[in-house]
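Data block below; observations after.
Just one protein chain is left out here, and the rest sit where they should.
Entry: subunit A
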Amino acid sequence: MITELGHFALILAALVAVVQTVVPLVGAHKGWRSWMALADPAATVQLILVGFSFAALTYAFVVSDFSLRLVFLNSHSDKPMLYKISGVWGNHEGSMLLWVLTLALFGACASWFGSNLPASLRARVLGVQALVSVAFYAFILLTSNPFLRMEVAPFDGQDLNPLLQDPGLAFHPPFLYLGYVGLSMTFSFAIAALLEGKVDAAWGRWVRPWTLAAWLFLTVGIALGSWWAYYELGWGGFWFWDPVENASFMPWLLAAALLHSAIVVEKREALKSWTILLAILAFGFSLLGTFIVRSGVLTSVHAFANDPERGVFILVIFGGFVGAALTLFAVRASAMEAKGVFSMVSRESALVANNVLLAVSAFVVFIGTLWPVFAEMALGRVLSVGAPFFNAAFSPFFVVLALILPVGAMLAWKRGNLRRAMTPLWPVVVLAVALGGLAFAMQTGRSALGPVGVILGVWVVGGAAMDLWQRTGRKGLSDRLGRLTRLPRADWGKFIAHSGLGVTIFAVAGLMAWEAEDIRVADIGDRWQIGIHEIELRDVRQEQGPNYITTKADMAIFRNGREVGVVHPEKRFYPVAEMPTTEAGIRNGVLRDVYLVVGDPQTNGGWAVRSYIKPFANWIWGGSILMAIGGLVSLSDRRLRVAAGAAKRRTPAGGVPAE
């Protein structure tokens, strides 16, 4: 019964979305206030309906209602509760329901927090947002309905993919969707602005929080996925340049570019048409990512629910929205007249350089990801584009980005002075090069990767710190410290996020350069050396988990002859899904992780055992979390709220329509 109500609510939500598209857009065009005003209640009602629908599906998973086809295919009564719930979005249909729920949530938020927007702009934003929803409601209801029943309810389910039964992965998809779908909000703002024919500083200020929110959710989602790959896949890789990873990375890069170009729109009323274009492209790449994951065009470790019919449907959605948006852009972009004037050396120019690097790097990832498809269709060549290509073609962009970041952040708006901007940075340069030299002297190999990572990391973090310090004025130390605490949150957000980038760059380079590995056959009681640690295999035994059986090892880690910890690497087997998984035994450390994996028993006794030293592994995700926190701090800046109040007063109640 609840299931049917959920199904019904979903259909109702789709109808509400149709109304929310048509009425406010017509109203905004004709200048009818009452029609425009309909957008707000519609957005809230849509959220309630689709929220109920999602709750109904979740309920079916929680009570293991196997008469529902989706529950039967993706759940099992023995599964722990957390994974029964995460199973709701661990499959194609459910994840699409989460997708429309997120769309409705963002729409409703725009309505609740958008009281400062001019009425016509708000109506258009909500209308466009609902139009995106309509497309996805149609997709769900026509091709991937989660509420289909089985004719005969089976006794038990087929279990969720064991790889997905993991706390890190339980929350990876929701965050990614918040990011992907968050970009629909900037898309709606861009289209609404094109319809209005007006982009000004206020628009830049309104669109920035949404971009920031989408970007920080994407950051967390990508970091969670990467962290999961690190501890789950059994060799400690954290990024594979897999098509689906790339699908989330491209919108992230474009959102980062958009974030920065919107600052220029807000502060200087320049780069307007470029910012609009970026907003369209960023959401376009989100849709493209959805297409890549769902269509099976590219094989990938993530591929689930591959179905050509669904692929074509999403391709139509993608083509329709991006095509229409770009056409509208071509017609209206000339109306976006830039106002601000700035010299060649200025913060604006530095942000243009930032955008050039981020956007081109996103396109490099794009070309690399789709090249195998192109080569097969156009050239008849079956080939692969993997990590070596991306490492070579993509990394230079981030090296250059890291090099110019601290200088650009220090330059003045309008007319900067390179020498003056560099003055406070010289000590940072000296420190970075000195530490890089130290790293080079201390390492055993000849690889330049590690030292370069140190130099870039210190340069970016030190530069960000120096930038913050320069904002405290020129008086005495106590006065400057006092001012430091009173700086706007946006400044702190910038410092934290840029530091996070520096930390991540350093950590990636450090891990890749200084990793150590040992592969051997070990008998119970064997001890061996890796780096400064010694490892002992104590015991290997079989155990029974809630819905799996496992081969579990006890391995002790020694340092300087003293035991520092015992870890338990596992090899699990899920009988229902007939799939094995590995659980690495990881001892986390500030400077390095000790990463141990137990393998197969050998024919003449002993176990295959792999041990790794992973230097600075945690710093990769630490840096990502810093970036996200920086975004959050910036999002909470008072300026956004002050501006909100000011803009509210400017719109007279019941005043003249915009057109």
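Rule of thumb we're sticking to: a residue touches a chain if its C-beta (ideal position, glycine included) is under 8 Å from a C-beta of that chain, and two chains touch if they have at least 3 such contacts; residues count from 1.
The criterion applied here is as follows: contacts and distances are computed from a predicted model.
Peer 1: Of the candidate names "Cytochrome c-type biogenesis protein", "Putative Zn-dependent protease", "Sulfate transport system ATP-binding protein" or "Peptide ABC transporter permease", which one corresponds to the UniProt protein name of the undepicted chain?
Peer 2: "Cytochrome c-type biogenesis protein"
Peer 1: Touching the absent chain in the whole complex: find that residue among A:Val152, A:Ala330, A:Val382 or A:Val590.
Peer 2: A:Val382
Peer 1: Where the complex has a chain not shown, which of A:Ile367, A:Met442, A:Leu481 or A:Leu591 is the residue touching it?
Peer 2: Touches the omitted chain: A:Ile367.
Peer 1: Using the touch definition from the top, which of A:Val26, A:Leu328 or A:Ala353 touches the missing chain?
Peer 2: Missing-chain contact among the listed residues: A:Ala353.
Peer 1: Give the residue, chosen from A:Gly340, A:Pro424, A:Gly531 or A:Gly622, that touches the chain omitted from the document.
Peer 2: Of the candidates A:Gly340, A:Pro424, A:Gly531 or A:Gly622, A:Gly340 is in touch with the missing chain.
Peer 1: Out of A:Phe113, A:Trp235 or A:Trp426, point to the residue that touches the absent chain in the complete complex.
Peer 2: In the full complex, the listed residue that touches the missing chain is A:Trp235.
Peer 1: Contacts of subunit A with the missing chain: which residues?
Peer 2: Subunit A touches the chain not shown through residues 233-235, 237, 240-243, 270-271, 274, 299-301, 303, 338-344, 348-349, 352-353, 355-357, 359-360, 363-364, 367-368, 371, 375, 379, 381-389, 392-394, 396-397, 519-521, 542, 544, 549, 551, 571, 573, 575, 578-580, 599-602, 608, 610.
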